[in-house]
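These notes are about the structure you will find just below.
One protein chain omitted, others in place.
Per-chain residue numbering starts at 1, and chain names A and B are given in the order in which the chains are listed.
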Amino acid sequence: MDSKPLMLAALMLLAFAFAGYRFFLRLRPMFGAPGIDRLDHIGERLWGLVPNVLLHRRLLNIRYSGILHAMIFGSFIVLFTAIIQAFGSGLFPGFSLAPVGGDSIIALLQDVFAVIILIGVGMAFYNRFVIRPARFRGSNNKDATVILLLICSVVVSMLLEFSFHIAAGSEPSAHWRPFSSAIAGLLAAVGFAGERANEAAHIFYWIHVCVILGFLTYIPGSKHLHMFAAIPNIFLRNIGPKGQSRAPDPKATSIGLSDVRRLDWKGMLDLYSCTECGRCQAACPAYAAGLPLSPKILIMNMRDALIEETVVPAPRPSAPPAAGSNLEALVGSVISEQTLWACTTCRACMEVCPLHIEHVPKIVDMRRHMVEAGHVTPGIQDAMASLQQYGNSFKKPPRMRAKWTSGLDFKIKDARKEEVDILWFVGDYASYDPRVQRITQTVARLLQKAGVDFGILYDAEQNSGNDVRRVGDEGLFQNLSEHNIEALAGCSFKRIMTTDPHSLNALRQEYPTQGAKYEVVHYTQLLLELLREGKIAKAANEKVTGVVTYHDPCYLGRYNNGFEPPRQIMAELGYKLHEMGRCRENSFCCGAGGGRIWQDDTGVKERPSENRIREALALGDAAIFAVACPKDLVMYTAAVQSLAVEDKIQVKDIAELFA
Amino acid sequence: MAVILVYVEAHDGIVAPASLETLAGARQLADGSGGSVEALILAADPTPLLSQIVGADRVLTVSHPSLAAYLPEAHQAVLVEAVKARKPDLLLLANSYVGLDLAASTAIATDRPVVSYCMAAALAGDVLTTTNQVYGGKIEAIAETKLPAVAAVNPGTFQGTVPARAQAETLRLDPPAALGSLASSFIEALKEESGDVDITQQERLVSVGRGIGDAANIEIAQALATALGAEVSASRPVVDAGWMPKSRQVGKSGHKVKPKLYVAVGISGAPEHLEGMRDAGFIVAINQDAKAPIFDVAQIGTTCDLFDLLPALTERLNTRNA
Partner (left out) sequence: MHIVTVVRLVPDLLEEIQVNEQGTDIDREWIGVKLCEFDDHALEESVLIKEASGGATVTAVGIAVEGMDRVLQSAVARGADRVVKIDCGEANPDSRALAKLLSEALPQLKPDLILAGVQTPEDLFGQLVPFLGALMGRPHASGVTGAQVDGNAVVIQQEYGAGRAARLKLALPAVLGVQSASQPPRYVSGTKLRQAIQGTKIETLSLAASGAGSGTIKEMRRPARGQGAEMIEGEAEQVASKIYDALASRGLLGGK
């Protein structure tokens, strides 16, 4: 048929033009968007594609979904050869992959993977319509169904095309296509043979080609765009320190993200990469608490706002935007303020996202905009005002910061005046909150008994600013960090130790952006060192009996990889550890981070801390809930009290586990 | 031989209790120095107020339509004229919101010193010695002011009953001309929206102050209140922060309450707050600062952490019925 190449070429032109236009509309905002440097360490970036793309590491965290995706993904790669064959032979009569095994090994692979992909699609349908996991809530099920149906159609039409060819006897690779041959047998049995079968094959060829072209034009408007966006997005992921925020551009006229069009192009690529899988939503403590934040829906909304911007023709400059249209500012109308304030910045979402989408930096950037505009919750305002005035969020004078030391029978060295080996950056909560002061004193006694040469900054210490930066007040963060850096510059020490993971993160990862680098350890690491050096007795606290479960603090674990020291301490002291399901990187945030501890509970249906205690209780035998963070101590002690389970489980700091 | 002029506040035809106290005080000071007391009433029609005045040797009245409702400019004009005409050695006012308007302005307009927030006063010759509350009640100042002077006195400073005496002489003063050309006017009286609960009628109150830390923590106090059969009230900072409605505010700018039991949680006891509750029958104070002024008026107190104590006390109350 001579018209076949022409027709095909015409169809392809049409499809490419249409699809190309739709792709262009989505790429266009990226052209003008600010850039960020993500082309460093090319080797490391490329190498990272192996576990993330090839090995489906994060996808396999949910075994069923990971497997079905691997099946579909692998099949796509193999069946790409079929696409090459279909279009190649259509445009250039005589084109064939036979020289490279197109009629032998490739044919076999195509046939086998066609079945594999259909099983995968079947599993996907089952997942979406029978299992119906909660993480899909809010996702676009129509889009997902259409994609699955399109995949089905592509593959089935391909199979049938080959089957009919086999039935017609005109398929050279028939021996290598077991399944297609089987189907051919059925077709022959119902009377398809010879010319009839060839005609049918042709029909299914055109169906196959048209569905593929249709799929191509459908992709830009669908989450299947991730097919093109995923690998670049993973390649361009953040390989820098997880706990380091990107400082705002000093040359920018406005601070923070007020409009989705102002995202940098990597941020926009993030939006296009989202597959609406909902793993982030399932991991989010705010979502679990019933607050109006789902990381997935946040990204979806931002994506929709970005696309609407460019797909809908822009109105003439004189006409105001239509009410309710996404042309209004991003924050406030597209993303609500409550959504943004609900985030604890725990990073659970980013930890599980297979596409390495960066949810938290976007939230923080939008918060920066709100803070500049003065749209903060009263609790945050109070806390920021107190930090501005007193350097702590407790509205207490700086002089009272070291008041907890009066409960000790020895004097702690003043690091401002004397040289010390370890400079202990105590932190706000550990200094000012009466519930935590007890633990701070315990740690002091442990260090003293172990003969550690340590000192504190007394009233020169201020809040490290970690959560201030995450609330979005860059100026206040700079004030606090400048102050602390100046105080530290006047001291002589080898390492900084802190009992507070948030301070740990700020000192270790954020302060280098302010020009100050220190070696910073968490107290659990120091205590482990002392334990191993024999400077602390390897005896368990006899008052602490029973099985222990341990909660990984977000800023120690996910942000700073501090999973091992507390566990090793417990092991060396002889405690029996029963891990909760959501442990290590999957730890479930207590709900206090990101400024949430300065806000009230409106909208909270179940406190994350209570959810976590229930998880610990469900272990059945855990009598001790061990923590290594002052905010965790406060949140979980309150949760145990409000759940009235003091007789079943007790919250203890790691420091209290020592004899 | 001091002549003491007392500015009397009244509204809705009733003399303010604070003014009656001030009159009693003026009486004490005058009797101690062989002086006399003149009470000054401003009203559109002073007649209904006359019988409520006790302790004055003379009652001065000024009546004018512009005096129907309190207007700072009008009252100041009258008071300044009265002071210039009567030349009292001491002008006494209650340290109320009206006193805040009038004491200092009258003093500077009549070239007299003024001393405010007095909680004790004594006259000796031509020197007025006062004890004054400053720095949120954390410090007392002893001040000496030479007469003629103006003093604004905190409620609760002068106590005691005034001995009955002969009906005071009444004297009408002419309203000053300025009342005819005032630059200000009264528009209307405003009533606070009544809340769900009238705390002034409660027998037991659990009151929260800044120490509660956060709106979310108020429920700890509510739990205690429920167990105790009490209602929750609050100090000004808590209401200003929006954590509780104004109808629940105790203090100078809130309500005066006189419950049988008042549990002050995280309240430091600034004078403005004490003004609203010091007459409570039994006061229990919980505050981390052992030096907080609230402990001066409380019967029992503790520096135990309220976040530990309130649940413990609630528990104790709940188990008594178990």
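Here is the rule we go by: a residue touches a chain if its C-beta (ideal position, glycine included) is under 8 Å from a C-beta of that chain, and two chains touch if they have at least 3 such contacts.
Since the model is a prediction, treat every value here as computed from it, not as a measurement.
> Tell me the shown chains the invisible chain touches, ordered by label.
Across all of the complex, the chain we cannot see touches A, B.
> With respect to the chain omitted from the figure, which of A:E474, A:E510, A:D552 or A:E610 is a touching residue?
A:E474
> Identify the residues of chain A touching the omitted chain, counting contacts across the whole complex.
255, 371-372, 374, 376, 378, 380-381, 384-385, 388-390, 395-397, 399, 468, 472-479
> In the full complex, which residues of chain B touch the absent chain?
Residue positions of chain B that touch the missing chain: 11, 69-73, 76, 96-98, 100-109, 111, 113-117, 128-129, 132, 134-146, 149, 182-192, 203-204, 226-230, 240-242, 247, 252-256, 260-261, 281-285, 290-291, 293, 295-305, 308-309, 311-313, 315-318, 320-321.
Keep this in mind: only the chains that are shown with their structure count from here on.
> Between chain A and chain B, what distance separates the C-alpha centroids? Give it in angstrom.
The separation of the two C-alpha centroids amounts to 59 Å.
> Would you mind writing out the residues of chain A in touch with chain B in their complex?
Checking each residue of chain A against chain B gives 378-379, 382, 395, 434-435, 600-601, 641.
> Once bound in the complex, which stretches of chain B touch chain A?
210, 214-216, 241-242, 288, 305, 307, 311
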